[in-house]
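A protein chain is absent from this complex, but the other protein chains hold their places.
We call the chains A, B, C and D, going by the order they appear; numbering starts again at 1 in every chain.
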């Protein structure tokens, strides 16, 4: 690991820096000539920037930056940020999603104004997510969470002539604002009890929190609420269908994949580092056993998401609900942590992370396909998708791959990641969680296959007019599809990395 | 590495075909599918294994690398063939090629997609028959469903949506049940295994490593797992009473898909029964001999009776498949060399013959656009070659000596009579033999009504002899049937070699 | 480090005189001190508003203004006060009542509150919190709220436009103002008003035996200029008096006010001018420091100098157009103030 | 603590004085209600419609810009306060100055972007433009 050790410590945040600089660069490009927008230049810059950031993250990950073999996590700025395997792993998710979204937006935005702003907002949101994954203090958690959220609000409401987009943006913003207020209040309560915001110090301060265990519990609950919002889990999930349905589809893709993953990244770190289960559960007054909370949330979230998805007629909305369901699966990672879990804790957390990576590909791809459909102006319901495969077989194949992978059918990445997740849950002794998850997966096949059925089997109810063949969207969708497929044979390095880096948290 | 190469080449061929323009797709797919045929023949030629792959035998073309290390059980990429799987691999490649050839006429829309899916299915089928790790096997097992779902759903008949969904839902639920059964077995084995490789699991089970799980004793667990897996596979086979998806799927499916469905997909079920239930849990299998034999005989008789009642040629052939699969089950439960070996041989034989029958029905349908027995008669006048092959195939089905069907059924009956799993076996065998009579009944009935007699046809289509590329696959299949009938040892020797270790388990002799 | 230099605050002195201690002493001392300071400002304003303004404007126009009552007409203040207070209060139709009534209170409130932290010399400083400077700016900014309330509540289109302009002006120049002040804080290293003043007491250089103190106006004249300009805009005087702009929009936000309400708004604006002068004096002119005379006198001289400056500007400089006004704020002042801040930081860093 | 008590006292006085003046005025002033008086003054014209009209979007833009920039000053102030003493205590110029330069640099990029995109450009209404051209034509 020679080259890395010669770099200064702050260089470990290079992915975030690159993303932020890309965002600024986009603003500058837009500044030079605000009246015209060179779409390919903007999209290209954004894509290259996120790819560069992703490349750096991958390089660091391979080189073992911040992992045990090179001397452990790199802590920066008074422990406010920490670069370790987990943060790099999540950075990889964010950047790959951001790259796909950037490429896809090239076509989606071709007749929109304010393109430079769009891309730079995406980049800034990605920066915020990257920082979220690195946050080691409740302060940076909150700040980076807002940095990720604020551009997202604007992105959702980006189509300012479209009532759906505005409504989505409004609802997303309102609930986001409330939840961030709740989150901040939770942080303040935790600070009141422990006197620190840095996660390990919070854990250290918990020991004498017996007196105020009620306040602490409330604080933890509120912090969990903040994460529930970011990850679109029950009880702060109800913005998700609106926001995802109304938002421009690339933004939906971005939010439902990257933003969700970011929420999980920070939730994983906060709950495992700041509120270690063995300490908080043994506090007086019954303690604060958050794993039970998350177990309940996980079950409710996945069940609710799946059942609601099954009743939808609008494909985008169905995907929105399904994304709630997937939040439930990923929550297993926190729910299945036990006091004396040892290795199993890291395994299940890692499996959850790996699932999020796979999810990043398949879900982004699915939403980008919808972006393509929106671009064609075909319609939004299942009926409108009828017979699409006759016109655009390749895109339809990609969508089929996404749908089956999301449902967890075998030949795709989603299957193996769900398997890893449920298996790890069983290994931790939470077989009932795995069982609920498996049943939900089976149920989800129903509504996912409706899309497939509509595209391939149904006759078009009206003549389909496919205008253009958007190159950027095609590239992004096919990239996502290939990624989804290749993650089946290539799952070993992913899960291995994820579980290694997750184990470092305990 | 030849197996990986085979699967990869087939996948690639599927991809290439998928993006080709419709005009070239059929011919390209046919040409491309010859590569796996040659590959599988090469494997057959270089085959050097002995014994059963699961029971410590020497595995041919074996690859075993760690794929996924996850918790206690590693997942391996383990493939290889033994005497049971190689014939099925060869069957798959040959039948796919012929099915592709036979689709040139009936498939006229979205051709590149159709042929792409056919090749994709072939690749997955090869995976199913060669995988020796449960996980890999399961991946391929499920993956087969997807192309089949589309083949039925897109290119099928009027009720294709219903049929496709029914097929998909039935088989998927079955897979889930089977999966649960198998996984509970794995958990029952606890620490005695470190991976999901089938040989390892089978050998651990033979070594009596099974312990209780989830409040069940070891034997109870074995029974539960056996039942779950049996139910799961039984849907795929299918046996009565889980057969209801089959006629729907067959009737609605386009001819080539029917060929693949009857010829290969059904064999997945029996193959899995042999590999999992009867190899891994022989004791349990024996203890369930009575119900299994009952089910087998019920399938034989009931399937045949249903076939007798049909007016639709395709439905007749479809129900006859249920009947034929009953023989396979009977042979498996017999637990004798000839029984199990004959069952395996029947898988191949039935694959060829049912493929032949479906193709023949398809050729007739291509010309007449109807499959109803009542709609036509005297077709032999107009289509002598097709009719001839049809008749020959039907006789093969009925068990005419010197044809593969005869050999297979002969082996099964011989094995079943010899069986010692229970006293009443000869009785069941006798009952099953009665099925042959019914088969002869409905096939002769159907042929007599459609092929012979004065020519009559209600449609406004001109009836002429089918084109060469339609008849050629029929001829090839007929030829293969005869070859296997005359010289069953081509496969039967290696099958026996692979089967015998199973029979030695638990002191069958 | 400078606690020794810090004079005791006015309430402490008063409570000391009264012999009160603890919270009671703080409260009583604070109230009395506040009353004294408020009255000082009222008197100052009373002189400035009805009298000085007229005289100065007249002088610029070569006219004679009030000269009938008292010396130089100085006693005109009293009849003016009575006249204004006893006028009928006309409430126009459709006003938004609570807001309309509250606005005249908020404007003087904001300005008076700002004086709570200003060191006026001779121990006249009501409070000296650590965050004094920030507080002064914060208190001064409350006035915008009053302006927008008055403008919006009046149900008059001119008022509304005036209020919007007032807010736009305030916010456009608030940032340059604060950023420029920040560059002073870099020198002073504290937000405490007394410390800022104390730092300026140190000698900068000695010319012919006269020691020139480190008033930041000398140290950083660029910042001083920026600050004064921004300050002019903040308090809405020429050339930045677009919120009132009598020739365009009658009298802006105060169009509909009469009687005592008008007095209060007018009063508030004048106190605001003096507050601006006081902040400028504290930050850049050494606060109450000066040779020979006592601090309070120097302080009074400085804020009056600023007042005179505004009156000069009123007569001498034409009013900007609203678009020019905002462009100067956002494109000129803001950039310059950031440049000033960065340069100051670099220079201080390099020197230190 | 006493500082804030004093400031509170100032607040009380600053509210009290206007109230006292209002009370005095209320005792002195007459009230002669008359319809003409209560009309709002619009340079002698009869007022039409409400005054709560939609106004130039530019005011919002400027306000939004302000919210962002003003808050940045909150973050700049702590830095200015400690800047000098930190330098005196031996912190290197790079660690104490660079972050703020980056911060201000980001702000400036934002400002320049807003500038170029017309956030601070006073948009003339179409009516005003028309009048201007008419005047030129005449």
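As a convention for this text, contacts are C-beta pairs under 8 Å (C-beta built on N, C-alpha and C of every residue); 3 or more make two chains touch, one makes a residue touch a chain.
Methods note: contacts and distances are computed from a predicted model.
Taken from the listed names "NADH-quinone oxidoreductase subunit NuoK", "Glutamate mutase epsilon subunit", "Radical SAM core domain-containing protein" or "tRNA-guanine transglycosylase, various specificities", the protein name that UniProt assigns to the chain not shown is "NADH-quinone oxidoreductase subunit NuoK". Shown chains touched by the missing chain in the whole complex: A, D.
Listed residues A:11, A:178, A:339 or A:504: the one in touch with the omitted chain is A:178. Screening A:215, A:394, A:439 or A:475 against the full complex identifies A:215 as the residue touching the chain left out. Checked against the full complex, the one of A:246, A:276, A:305 or A:328 touching the unshown chain is A:246. If you put the missing chain back, the residues of chain A touching it would be 138-139, 142-143, 146, 150, 153-154, 157, 160-161, 163-164, 166-171, 173-174, 177-178, 180-182, 184-185, 187-189, 191-192, 195-197, 211-212, 215, 238, 241-242, 245-246, 317. Counting the whole complex, the residues of chain D in touch with the unshown chain are 60, 63-64, 67-68, 70-72, 74-75, 78.
As a convention for this text, only the chains that are shown with their structure count from here on.
Chain A and chain D have centres, each the mean of its CA atoms, that are 39 Å apart.
Chain geometry summary: the mean Cα position of chain B and that of chain C are 94 Å apart. Of all residues in chain D, those touching 2 or more other chains are 115, listed in ascending order. Per the touch definition, chain D reaches chain A in the complex via residues 106, 109-110, 112-113, 115-118.
Residues 18-19, 66-72, 110, 112-113, 124, 135, 138-143, 146, 150, 153-154, 160-161, 164-165, 168, 172, 176 of chain B are the ones touching chain A in the complex.
Every residue of chain D that touches chain C in the complex is listed here, in rising order: 1-15, 17-19, 21-22, 24-26, 28-32, 37-43, 47, 50-53, 55-56, 58-59, 62-63, 65-66, 69-70, 73, 76-77, 80-85, 87-88, 93, 96-97, 100-101, 104, 107-108, 111, 115, 120-122, 124.
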